[in-house]
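Omission of a single protein chain aside, the complex is shown with its protein chains in their original locations.
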Amino acid sequence: MSAEFYFGVEVFLNGLMAGVMYSLVALGFVLIFKASGIFNYAQGVMALFAALTLVGFQNGQIPFAHLINTIFGTELSTFGWTLPAFAAILLTLGVMILFAVLVEKLVLKHLVNQEPIILFMATIGLAYFMEGFGDLMWGSDIKKLDIGIPQGGNRWIEDHTAFLGGDNFYGFYIDTLDIYAAVIAAILVSSLVLFSKYTKTGRALRAVADDHQAALSVGISLRTIWVIVWAIAGFVALVAGIMWGSKSGVQFSLSLIALKALPVLMLGGFTSIPGAIVGGLIIGVGEKMFEFLIGAPFLGGATENWFAYMLALMFLVFRPQGLFGEKIIERV
Amino acid sequence: MSTVETYTTPDGRTIGAPVMEMKNITLRFGGVVAIKDISFDIREGEIRAIIGPNGAGKSSMLNVMNGFYHPQEGEVWFRGKIRPPMRPYQIAGQGVARTFQNIALFKGMSTLDNIMCGRLTHMKTGMLSHILWKGKAEREEVEAREKVEKIIDFLEIQAIRKKPVGSLPYGLQKRVELGRALAADPELLLLDEPMAGMNVEEKEDMSRFILDVNDEFGTTIALIEHDMGVVMDIADRVVVMDYGKKIGDGTPAEVLANQDVIDAYLGVDHG
Partner (left out) sequence: MFYREAGDFKTTYAEDNQTFPLKLDRIGYYAILLVGFLVVPFVIDDYWVSAVLLPFLIYSIATIGLNILTGYCGQVSLGSGGFMAVGAYASYKLMTSFPDLSMIIVVLLSGAITAMVGIVFGLPSLRIKGFYLAVATLAAQFFLVWMFNKVEWFYNYSASGQINAPERTVFGFNITGAEVQPFVAYLFCLSFVVVLAWAARNMTRSNTGRRWMAIRDMDIAAEIIGVNPLGAKLSAFAVSSFYIGVAGALLFSVYLGAAEVGEAFGISKSFLLLFMVIIGGLGSIFGSFAGAAFMVLFPVLLKNIMVGQLGWATDIAAHFEFVIVGALIIIFLIVEPHGLAALWRVTKEKLRLWPFPH
């Protein structure tokens, strides 16, 4: 086997790792969509906001310091202490739950029974609001996020695979962080599945997903469910934010992972958790392999920007219900 | 080839040749057979009813007639010719109009615009004339408007002409929907449960409109209805369906005397 082949395999593996990340974000979308029929465009910004808040707590930043300084002419910046990662994560989780409550109270409650597309546009507004709000609160400079997950190429894998490819091949390069992300995502997904299968709240969640009216009629509180779902989605966003933030810093571009997750959803179907995982993997591998085999050598590179969308688009034209969706019978 | 013969109704109207003939229609959804080997015809000028219990396949039948569903077996004949597979909008262009069981009006438009939509198949100007407006497009628009105003008068809905249809009460919405179908000057009008969910008074109004449409414009009508009383009063001939099969066909009196029909509606005594 040539070194070229093993590079291909390495690209494939890295695609899988990236795919896990995409799945993680897509999962947040699926949760909210299943429970409330809302396509939450703000999921990516939620991840950004969560990561910003986490870093802010860790470093003991004073919220809105920049704004307060501007108005009152003060020189505030930090409280002067730092928090351990674990405490900061818990606090951030609290903020995300508070956020879920506020979203339900201020936005969702007033948009019940609106068409899905109106709700979708409302979440675009929400995304804009949170983006500006997050920047006002914590500042818009690029921040480093470190909660102690090791980073960089995994030496062990490199050392133990180097024998495969001869002289020009030094073993597979896989980021340790990606491996952590994959494991955490797997744990997260399985616990969510267990949660929705075996707990009372989980059953209520699935009931709401199937039929709002029927769920209401058996005494399930729609509003409580929404808060729970948005809080869980906030938690998923926090995890995604930690992973992506550790990898490439906390900055505006983190919110763009939402754009990466959208094609995953189109592929996997908006209502299917396994769909989100499989779709994420297909897109992660697909875009890396396409870039490696066709994009970089023939098209000038950077095809990752659109490949996922084109793939999802082509796929949808032939199978509008997605990978795992059920066939739609139209009625009049 | 079915024999072309005319018959005269008790009230003295002459019913002519078949407008639409369904020949051995079978429709399946996956493994479920919605319609099984059904044949019947609808003749010029008559009011033809399709009745049957819930889930008998009546709405599916209507959907086959206007081309929304494509049957796996059987043929649809229209005006003496076999109808090739067509999209629903092409069938609308042939002169088949319909209303829906759950009102399917265009909620964002006014009553007037909804009924104007019914004229679409008769209006020939293209986008370029529309952009210029003055001339052909405006003339055609005014002509269509005159026709539509006649229908508005006929249905007695002048007062809600410019109201958005979403805000209208149920009975009026049904009437607007009938108006939209009438605006197409249909050769065959399909009505899917025109009286569902109405109170007695509204049902009487609707029955009168259906009879008047048939009487004044000579429109051929096929309708699905649950209310046996209404059907027996207004239909010339009735098809009875049960579990996707045809169990009776004939004048109301004949159908009422049919043992299979009585069994389907009242249940069979298996004792």
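Letters are used for the chains, namely A and B, taken in the order the chains are written, and counting of residues starts over at 1 for each.
Note that a contact is a pair of C-beta atoms (placed from the backbone, for glycine too) under 8 Å apart; a residue touches a chain by one contact, two chains touch by 3 or more.
Keep in mind that this is a model prediction, so the values were computed, not measured.
J.: With the full complex in mind, choose from B:I42, B:A184, B:A235 or B:V261 the residue touching the hidden chain.
T.: B:A184
J.: Based on the whole complex, identify which of A:L259, A:M289 or A:L323 touches the chain you can't see.
T.: A:L259
J.: For subunit A, which residues touch the unseen chain?
T.: Here the touching residues of subunit A are 39, 66-67, 70, 107, 110-111, 114, 116-118, 120-122, 124-133, 135-136, 140, 259, 262-263, 265-266, 299-303, 305-306, 309-310, 312-313, 316-317, 320, 330, 332.
J.: For subunit B, which residues reach the chain that was dropped from this view?
T.: Looking at subunit B, the ones touching the missing chain are residues 66, 68, 87-89, 92-93, 97-98, 100, 104-109, 113, 116-118, 120-121, 123, 125, 127, 130-133, 137-138, 141-142, 145-146, 149, 180-181, 184.
What we mean here is this: only the chains that are shown with their structure count from here on.
J.: Return the distance between the CA-based centres of subunit A and subunit B, expressed in whole Å.
T.: 50
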